[in-house]
Every structure is written in structure tokens, then in C-alpha cells.
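Everything below concerns the one structure shown next.
Right, chain A next:
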Amino acid sequence: MLALLLLLLSAGGAALAFALTKPGPRLLVLGVVSVAHLSIVGVLWRGPSASALNGWLAVDSLGLVILTLVSVLFAAVVTYAVGFLREESPRGGRWFAGCLLGFLAATTLVCVSQHLALLWVGMETTTLTIAPLVYHRHDRRSLEAVWKYLMLSSLGIAFALLAVFLVATAQPVSSGSRPLMFHDLLTNARQLDRQWLRAAYVFALTGFGTKMGLAPLHSWKPDTYGEAPSLVSALMSGALTSCAFLGLARFTAIVFAAGLDDFARPLLIAFGLVSLVVATAFIIGQSDLKRLLAYSSVEHMGLLVLGLGIGGAGAFGSILHVLNNGVAKGMLFLTTGNMVLATGSSAAADLRGLLRARPVSAALLLVGLFAVTGSPPFGLFVSEFAIVSGAVREHHVWVAVALLTLLSVIFVGIGGMLLGVVFGARTAGVDENPERESAWLVAGPLALAAIVLVLGVYIPGPLRLTLADAARLLGGSAP
Partner candidate 1 sequence: MRPLIEPILLAVALTNFAVLGTSRMTACVRMLAMQGALLGVLSIAVERPLSVHSIALGAGTVAVKALGLPWFLRWAMREAAVRREVEPVIGYMASLLLGALVVGVSFAVASRLPGMVPGQGGSAPGGLLVPIALATLLSGLLVLITRSKAITQVVGYLMLENGIYLFGLTLVGRISFLVEIGVLLDVFVAVFIMGIVVFHINREFDSISAENLVELREA
Partner candidate 2 sequence: MPERATPVLALILTLLLAPLVPGVAARTRAVLTGRRGSPIWQLYADLWKLFRRGIVYARVTTIPFRLVPVVALAAIVAASLLVPLDGRTSVFAFPGDVVAFVYTLALARFVLVLGALDTGSSFEGMGASREVTFAALVEFALFLCFAALSVVTHQLSLSGMAGVTLADRWMTAAPALSLVAAGLFILLLAECSRSPVDDPTTHLELTMIHEVMILDHSGPDLGVILYASAVRLSVLAALLGRIAWPVAKLAPALRLAALVAALVLVGVLVGIVEASMARLKLAKVPLYIAGGAALSAFGLVLLLR
């Protein structure tokens, strides 16, 4: 029931936001909805809730993890949006709030839908709701970005739809299992037609891979993240990609359950490594901070599928990593947003030496550097380490070696830029005397930073259990 409630809440909020004409109330709606969303999700953690629409909507462990991530990120983004809309002229505040809430609805739908086609609908809707936000600046560059994003992800999502149909085809009519229901598919996976299922998986991988931004399907990422307002980039890199991963994870779970591991795992590992390599190549000598973060997102998507492909502790690691990466990325993009607001540019050259002008944001950026590169004691260390140890346990030693090598090179790239931005020689244009950074603009990132730090040293019991259960769905286990 709660799942349906979440859906209605966010969708209704979106409608309301579109209806409202004054910016003030719109912000209020944003705030109220996000708080309500967060609290309902909190309730979900208290125990399993009844499914809605005869089982089409339900919250399982996998969905709950992502849902929580989405909800938290959204809350952070909303607080940020208040400050953002103040700084920027509140152009299209209506579209802005409406699409934000629409996006929340779409992602929620993805997380709670147990019906693959419904999940697909949610997935497509995320694209459609985020596109206007990407175009928020209404200039040539953002136009180009949104165009590329639309075409590429529509293509991908089309493939995903085909994948859904193929799964339905693979499902025998005679069997009592309801069509395209995740858990029915899981339980009767052995009865599925393996040939059709393989085909389905190939298309699912391409489709959701495009949405996740796995190389070489990632081309839209740097442009979109680079041009979209930072808080939109935060949502995309934190929530959207995670939902895409959820979709892929559901298909993967079915395929594993059907005993097609030996078919699927190599694909996942290959995708992961390719993404890591490409990300590495583009991170080195990157000159734009937001594009850098986009490629880092490619890297982490690669890590996710890698962990999935490795299985065992790796699967556990990659589910935990979704959480960590989402939070860290959101935090980094919001922080970057502050930098961009300060200088009006996201080119590293223009951002150098902001420690004086924007101390809090600069410090956050430094934290982000170590968080996003998987350094202890941040959450990403735990998950990445789980993935690495999974690789060693499952006898993918060379994968581990390659992974660590690439990670070290990536660190050089990211570290080089971020240290330059934080400590580098001051650039003209930035006012030297530190002005008080608006609380709205730093509260969100600060909270996210705190979360990613806590996740590095302490995992609450329920979370641990949920993660373990989710890992079990994906044929993995807690290390």
C-alpha cells in the first residue's frame, strides 16, 4: 500500500506544482513532498509492507535500497534547489518544480514496480521528466546536450522495451506464473526458454546500459552532466543511473536464476572493464570539472556491473556501491554547483584556488575527492573493497589487478584536478574575501558527505540485512 501511496504522493505533487502559479507555494510543495517521501521510506524500513495493485507494486530489498537513495538524494537536492532558484533567476520555476517531482514519481515507480513492463514505463518516464530540466539554461549548449541525451537514451530504452517483450516471449503460457511479474519469473526461472532469455538479456544490457551510461554507450553523459544545472546532474548521476542499474539488476537476477550465469557474467565483466578503461582515458587530462565527474560516473557504473558479474561478495559490494556512489556523486555535483555559481564556469582553469573564496565548498570537494576515489574511511572504500575481495574470492585475480591499476590511474586524474581546484593558485574574478556561503547551498552536500562518511565506518543492522538479501537475489552473498 505504501508503495502506491509514495507513487500518488509524488505524482500528485508534480501535478500540483504544474498547477500552481506562484513560486513560493511551489517550493513549499517540493519541500513537503520530499519530506513526506522520506518519512514514508523511513516507515518502509520498519518492516515489509503489503503489495499494491495485486502485486504490481511492492518494495523488495533491492528496490528499497535504491528507493532510499533516491529519497535521500531528492531531499538534499530540494534543499539545494531553494538556494539555487534564489541565485539563478527563477526561470520556469513551474517546469522546474513540476519536472523534479515528476522525476521523483518516475524513479519511485521504477523502484517499486514488480512488473517489468511497468518498470520500463517508469524508466522511460525518467528520461522524459529530466529532459526539460537539462534544458533549463535554454542555450545552444544545453539544447545540444538535451538532444543527444533524448536520442541516445530513447534508443536505449527502446531496446529495453524489446528486452521486456522477449522475456514475455520466453515465458511459457501454460505455466501458472503471471506474465512479466518479477518474482514469478524468479521462482519459475527454470521454465523460461533459455534462447529467448539470452536474447532478452542482450537487449536489456544494451538498453539499461545506455541509461546507466556504460561505455561505449556513455556518450551522452559528459555532455548532459556538463550542461545540466548541477542539481539535475546530481539527480541523474545519483538517482537516475541507480534506477537503470536496478532495472539491469532485475533482469540479471532472472537470468542467473535461470542458470545462465556462464552466459551473463562475462558480458557484465567485459562491460565493467571497458567502462573503466574508457573512463580512465577521459578522466586523464580532463579540463572541465563536471565532465570529469561524468566520466567518474561512467567509472562507477562500470564498477557496479563488474561487481554484479563477479558475484559473491562482489554482488554485495555493488549493491552497497550503488548507495555509496549515488550519495557521493550527488554530494560532489551539488558542491561543484556552488563552485559554478561562484565563478560562472565549470572549467577547472576558472575554478582554481577556491579554498579562500568558498571554504566550505572547497573542503567538501576535498572530502569528495577521497570519497569518490574509494579511500578509507569513506563508504565507497567498503564497497569497492568488497568488490575487489569478491574478485579475488571468485578467482578473477586478473580482473582485480586490472581494476586496481585503473583505479590508481583514475586517482591521478581526479586528484590532479580537484587538488588544483581546491588549493591551486588563485584566479582573478573570484572575490578573495570569503563571503558566507548560503546555508541552503551547503546543507545538502554536507549531509550527503556525512552519510558517505558514516557508511564507511558503520552500517546499521537492518541495512546490512537488506543488502545481504538483495545480494542473495543476485546470486551473491555478504562477505
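List of remarks:
Quick note on the criterion: contacts are C-beta pairs under 8 Å (C-beta built on N, C-alpha and C of every residue); 3 or more make two chains touch, one makes a residue touch a chain; residues count from 1.
A quick word on the picks: all candidates are chains of the complex that A comes from, given by their letters.
Every value quoted in this text rests on a predicted model; they were computed, and no experiment measured them.
What touches chain A in this complex, out of the candidates 1 or 2, is 1. Contact residues on chain A toward candidate 1 in their complex (touch as defined above): 115, 117-118, 120-121, 124-125, 127-128, 131-132, 135, 140-141, 143-148, 150-151, 154-155, 158, 161-162, 165, 168-169, 171-173, 179-180, 193, 195-196, 222-223, 226-227, 282.
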